[in-house]
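Take a look at the following structure, please.
Here the complex is missing one protein chain, while the rest keep their positions.
We call the chains A and B, going by the order they appear; numbering starts again at 1 in every chain.
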Amino acid sequence: MATLSLRDVKKRFGKTEVIHGVNIDIEEGEFIVIVGPSGCGKSTLLRMVAGLETVTSGEIAIDGARVNEKEPMDRDIAMVFQNYALYPHMSVFDNMAYGLKIAGTPKGEIAERVEQAADLLQIRDFLARKPRELSGGQRQRVAMGRAIVRKPAVFLFDEPLSNLDAKLRVQMRLEIRQLQRELGVTSLYVTHDQVEAMTMADRMIVMNAGHADQIGAPLEVYSNPATEFVAGFIGSPPTNFFEAGGRGRIGVRPEHLSIVEGAGAGQLGATVANAEPLGAETLVHVRLENGSLLTVRQDGAAPIPAEGTGIGLAWDGRHEMRFG
Amino acid sequence: MTGRDALAAETPPVKAPGADHDGMVERRGAGLWLTHLGLIVGLLFIFFPIWLAFVASTISQPEIARPPMPLLPGDQFIENYTRALTSGINAPVALMLGNSLVMALGIAFGKIAISLLSAFAIVYFRFPGRQLFFWLIFLTLMLPVEVRIVPTYEVVAGFGMLNSYSGLIFPLIASATATFLFRQFFMTVPDELAEAARVDGARPMRFFFDILLPMSRTNIAALFVILFIYGWNQYLWPLLITTDPSMNTIVMGIKQMFPSGDDIADWPVIMATSILAMIPPVIVVVGMQRLFIRGLVESEK
Partner (left out) sequence: MTGTPAAMDKRVTFKGLWLPLLLVLPQIVITAVFFFYPAGQAIWQSLYIPDPFGLSMKFVGLGNFEYLLGDPYYRASFLTTAVFSVLVTVVSMGVALWLAVLADRLIKGSGTYRTLLIWPYAVAPAVAGVLWLFMFNTRVGVVTWYLGVLGYDWNHVLNDNEAMGLVVIASAWGRISYNFLFFLAGLQSIPRSVIEAAAIDGARFWTRFRTIVFPLLSPTTFFLLVVNVVYAFFETFGVIHTITSGGPQQATTILVYKVYADGFVGQDLGSSAAQSVILLAIVSVLTIIQFRFVERRVHY
């Protein structure tokens, strides 16, 4: 367990600056998710923490000690890669044991630690197999296991679930989170999936084009997004942005909009484009006069207006979001 | 030497052959038999010369000297092969087989070893001169041995390496074709594996031996087959630098067995030697068929 701090960390490739200065202090045992669209620099940031990319300027410190110049192996970190990066010619056991072997850990202890981790991840039966004989979910667990046996100060996850199918993804994100709580290891987790970020993070860093737009707990970020980008990126379906009668551009989340019967009612007139009943809720897509589409999320039991009906939209002023 | 390096940039535009595949829509009845017939005719064309050589190696000189020779094996098999192996004509064939083996293995292992190391360096390191080195490799792909045969001979003679194994081997591993192929393969190894190894604490050579080398096993084996054949089948180079019959390789030694004048050649021994010269490479090619075809045919992605 350790703290991890980034102080004005920047990265340049040649003349292009791709990370423009990120600051965060991560506490012991915290689970931090870096989320953002592809190309926002989130993976680069993680790889700098891992020591796989050099830090152009700023400082990365683990437990208060600067690690900028340290090799990955000397940073007391472990990493789970997007494609798992399991050594294809080694058994699951050897994959998990490799780092310990290099560190010169006694054989007995290696076996003990690998078996312990394998039990934790329920992969004990697969220890003798080669990675290619495992399913995607099992490989994912092995990759986790490889990180766990090292007993590192910090876990780094680089989109570890992106190669799994949707169902397994939901299951694994619960498992990872549970495991991390049990082990209490400080974790940095990169994903482009805002649902993963919302559900897993103690705090999240929303990255946008090399800037950390906002750092905060998921619900806080959700209800008080710092930028229009954050408001649009976090939440599904995304926040509606529209011009509201002379008051400029505002953002309102789909669940904060409601449909009022009758043309001309409510604060804004619209036409129903189509509706997606999902059971518990219904997403109603409506078209404004200027042609832009908004989404209204309403309770599944509420009546669904027919396509083409003229309706009005209403919302509480407290839920309006305005940015610069 | 039989010329241009066997590996030179042969990365062809096809996939490895699939096991069972019917490219031409199913064939039945007469069509099927015609297909087999056509292939058998092809096989006869391929195997007739080999069969005839085998027959000739099992009969006596008088039987050959009075044409037509029989088309079925005779009873002189043991005599002819014993004579070839133990005394030969200029040198015992067993000795020549040994020389060929040393040469072929030396070329295969030597080239694989130096190529693996340098490919590892140019793919996984950034060092001054790397770009230059890379283009030098490319250049060696373009210059076959024939082109520099006379000066190469002079170099080898200057080192006093005539009639030596090192003289047979070194000039033939002096090209970077294998380096090029290993580089191609290393480029396909996911970057994350090296990163994972770094996180696991592996230093470069540890990564090389623990991860990269085992992962290259099939490529190494395929290359071994191709290089073994290449080395075994060399002709011009051993012909030039092994003037001492005890250093002859079997492939070039066969021609030396023909009499220079008008005398009739000792065909049974010559043909037994030809068969013996074929056996090791045929065993390697047929035995390692899968790897060999993969190494030869598989395209880079």
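The criterion applied here is as follows: contacts are C-beta pairs under 8 Å (C-beta built on N, C-alpha and C of every residue); 3 or more make two chains touch, one makes a residue touch a chain.
As the structure is a computational prediction, the values presented were derived from the model and not from experiment.
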Selected residue (touches chain absent from view) among B:108, B:252, B:269 or B:291: B:252
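To be clear about the criterion, only the chains that are shown with their structure count from here on.
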Centroid distance [mean C-alpha coordinates] between chain B and chain A, Å: 54
Which stretch or stretches of chain B touch chain A in the complex? 190, 192-193, 195-202, 206, 210-211, 214-215, 217
Give every residue of chain A touching chain B within the complex, in rising order. 50-52, 71-73, 77-79, 81-90, 98-99, 102-103, 146, 150
